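Okay, here's the structure, questions in a sec.
With one protein chain removed, the remaining protein chains of the complex are shown where they sit.
In order of appearance the chains are A and B, and numbering begins at 1 in each one.
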Amino acid sequence: MTTMQVLFLIFAAIILGSAFKVVTTKKMIHAAFWLIVVLFGVAALYAMLNAGFMAMVQVVVYVGAIAILFIFAVMLTRKELLDKGPALNDNKSIAAVLSLLSFGGLYMLLRNWSGFMNMAPALPETDMVEELGTALVTPDMYLLPFEIASVLLLAALIGAVYVANEARSE
Amino acid sequence: MEFWNDPITTIFNSLLKSFTSGGMSEGLATVLIYLIGILLFVTFAMVLDIFLVWIERKVVARFQDRLGPNRLGPFGIFQPFADIVKLLIKEDITPVGADVIMFNLAPIFSMMSVLLLWAIMPFAPKMVGVDLNVAMLYLVAAGSIGTLSVIMAGWASNNKYATMGAFRTVAQMVSYEIPMVAAILVITVLSGTMGVVGIVEAQEFLPFIFYAPLTAIIFLISAIAELGRSPFDLNEAESEIVAGFHTEYTGMKFGLFYAGELLHSFTFGGFIALLFFGGHRFFGLENLGPIVGALIFIGKALFFYWVIMWVKYTVPRIRIDHMLAFNWKFLTPLAFILLMVTALVGRLLLDSVWLVPALFLSNVFVGWMTVLYLKSHERKTREAEDAKSAVPVAQH
Partner (left out) sequence: MNSIPISWYLVLSAGLFSLGLFGVLARKNAVAILLGIELMLNAVNLNLVTFWRYNNPAEMTGQVFAIIVFAVAAAEVAVGLALIISIYRNRNTVMADDIDLMKW
């Protein structure tokens, strides 16, 4: 058991445990905070996979913006201070069966893949953040998806402001 | 001599030798030495924090034309210890209906977000915690953890003033991250890397304050807003909203919030020194060794911490709607215009000798255009208001 394996197991336990709490806890604000723990755990795994830029962007974008959006949405959509009533609806047994089936199906599919026990190849020597930046702005690499993603974000911004504003102008 | 040139590696090697000679495996010894190093570093940060409390009280006293604490010890230097003892012996109240775990975790997260930043502060090129190649993004990420702690504090207090104060503080902190990121991007464009050692090395000809003065002002303003210091401290001002998100905190938990804010200000003073004023450079004195460089860096960080305090105790508070309008309608467009201008001019004049004067003049030009635009905007608003009131002015 090398150090990396022990670290991976710790982070995997944190991620799976917090994800379970996200989907089963009754108080919504606690669910949002357990999601934040999941996001931090995934950021740690990105760092273990040598994708340092992805880890930082995960913390800045997901934890710093999206999780805070969730917390604000939870606070703005409560009728009373405490959440009463069950957390799960009537489909919970069918949903549990379905999710176990999907996990089992994915596992079977992956196990029959020949590369399932591969180890990581060596990293290239160049600075990967610089390579990533070059890949995003070179026209014959990934410039077009990058620009379309920014147009998508602009559309989402305008749409979100319009949708959330409409109720007040009535 | 080897210790003078590279103190951290020498200490690490000697400790490693002594641990492994006692029969410990090398991996375990490395982890243990790292832990001891982190503990010592954090202790240094906390002791510095005590010193910063004393500096704060003396400096605010001098700005207000009085003496400050001068009873306990020479020049009142033991005053912070009295403050600590007072905070420790106060009663630790948890309000009824508060969420106990989140209530207790919030001050810890707040202090954690500051101490995480100390891992990338470069006291000298060989005395960095870790030389991340995405260190500037790490700076923004640690700011997000601070925002989280504010929400936890406001929510867990079960107090509507605390929750409202937390909402406003989070809105302010999230908004002012954007000009800060744009200013950091300007520095990244100028130095070609996001790592701190690379930024210090890129300033060997001239510090970046000459390349991007207006960006430095924008970074200073957004850093002060991000910290929640005056004049952006509506969220914790006592006359406005009791004490904002930390209304319900007593004793040492409040002490953690307060000390965390001071240490955060010092850390941002250090980052201003790093990004715009050359880090540990001082006219060639830093070549004597890393320890001299570290002392120069701490001196510069203390100077910029003094500048932040100067702004705090001179300027009155800004209202929340003015604060947000100032950010979204003025700072963010200005920061992005500066980013485009710097990238354009920097690319066109990449290796020529005219780079620094051209960048400086382009900053001055953008600043001048902004002032002209603001004057014409102000004049139009005033004329519109005069026309609206439409009271015939008596001609004398």
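Criterion: contacts are C-beta pairs under 8 Å (C-beta built on N, C-alpha and C of every residue); 3 or more make two chains touch, one makes a residue touch a chain.
This structure is a prediction, so every number in the text was calculated from the model and none was measured.
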item: Left-out chain, listing which of the shown chains it touches; value: A
item: In chain A, positions touching the absent partner; value: 2, 4-5, 8, 12, 15-16, 19-20, 22-23, 28, 31-32, 35, 38-39, 42, 45-46, 48-51, 53-54, 57-58, 61-62, 65-66, 69-70, 73-74, 76-77, 79, 85-89, 91-92, 94-96, 98-100, 102-103, 106-107, 110, 115-121, 123-124, 128, 131-132, 135-136, 141-142, 145-146, 149-150, 152-153, 155-157, 159-161, 163-164, 166-168
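Keep in mind that, in the parts below, only the chains that are shown with their structure count from here on.
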item: Computed distance of Cα centres, chain B from chain A, in Å; value: 29
item: Residues on chain A engaged by chain B in the complex (per definition of touch); value: 3, 29, 33, 36, 52-53, 56-57, 59-60, 63-65, 67-68, 71-72, 75, 81, 127, 129
item: Partner chain A, residues of chain B touching it in the complex; value: 27, 31, 97, 102, 132-134, 137-138, 140-141, 143-145, 147-148, 151-152, 155, 158, 163, 167, 170, 174, 177, 194
